[in-house]
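Report on the following structure.
Only a portion of the chains appears, each positioned as in the full assembly.
Chain lettering (A and B) follows the sequence in which the chains are written, and residue indices restart at 1 in each chain.
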Amino acid sequence: MKSYRKELWFNTATRRLLINITPDVQRCVSESGIKEGLCLVNAMHITASVFINDDESGLHQDIEVWLEKLAPEKPYSQYRHNSYEDNADAHLKRTVMGREVTMAITNGKLDFGPWEQIFYGEFDGKRKKRVLVKIIGE
Amino acid sequence: MKSYRKELWFNTATRRLLINITPDVQRCVSESGIKEGLCLVNAMHITASVFINDDESGLHQDIEVWLEKLAPEKPYSQYRHNSYEDNADAHLKRTVMGREVTMAITNGKLDFGPWEQIFYGEFDGKRKKRVLVKIIGE
């Protein structure tokens, strides 16, 4: 069994942002030399997400509006977590979007349907944060 | 290490439907010959879901009503994604329900609690769509 590990780093200019990381993960799969296995990609922070969906800007705006309705950022005082912080909404938004994605690797490639793209979802940005890529297989 | 891969295909008569795929996945586990390992089952489409819950028709109706409250199908115009499409709600519903399930295989079987059943959740059906089963182990 082989294993591979890499960190991907981000520092977004805005509090919230969705970034397509599919090419980065594909590069990891190639570097790993693993032909058959599983690839785990997870946020290493609890106010960010890794998820799979469509790379379509209208949908990304819909997700922003929808998450703000399900778990609004403001008023900050509505959350008990926000006594010294202001990011309780980011913890909840990441819960909706998910921490991680596990993907199959087949013939040395991400085994994806036609529209699947991997995103880093930042919900409390403007600082350095990272994603873990771990691959095991043969 | 052994690996196994199979696609399961669906074509639902209705836009939304929940289908119990536990027997299909169990058959894959048997076919794989893998005794100890991990089994990943994921939707290969971004408007469908694979999740684990109860096979109880009342609950399935509750899920339908609940998802329609969290991410209503109509009016289509409420979503920016719906300029050429009408399925933005399906992208959001699948986000709530999740893309994938990772399960343990022990002694050649799905290592499940008493009520766990695997479902394919279709949220934009009436067309051919598929699920990936990938198993690794020994």
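Couple of notes before you dig in:
Following the convention adopted for this analysis, a contact is a pair of C-beta atoms (placed from the backbone, for glycine too) under 8 Å apart; a residue touches a chain by one contact, two chains touch by 3 or more.
Just so it is clear, the model here is predicted, and its values are computed rather than measured.
Each chain in view is the same protein; 2 are placed here, and the whole complex, as held in this structure file, contains 3 copies.
The criterion applied here is as follows: only the chains that are shown with their structure count from here on.
We define each chain's centre as the mean of its Cα atoms; on that basis chain A and chain B are separated by 20 Å. Against chain B, in their complex, chain A makes its touches with residues 1, 36-38, 51-54, 56-59, 61-63, 66, 70, 96-98, 101-104, 106, 111-116, 136-138.
Per the touch definition, chain B reaches chain A in the complex via residues 1, 3, 5, 38, 40, 42-46, 70-71, 79-83, 88, 91-92, 95-96, 98-100, 102, 130, 132, 134, 136.
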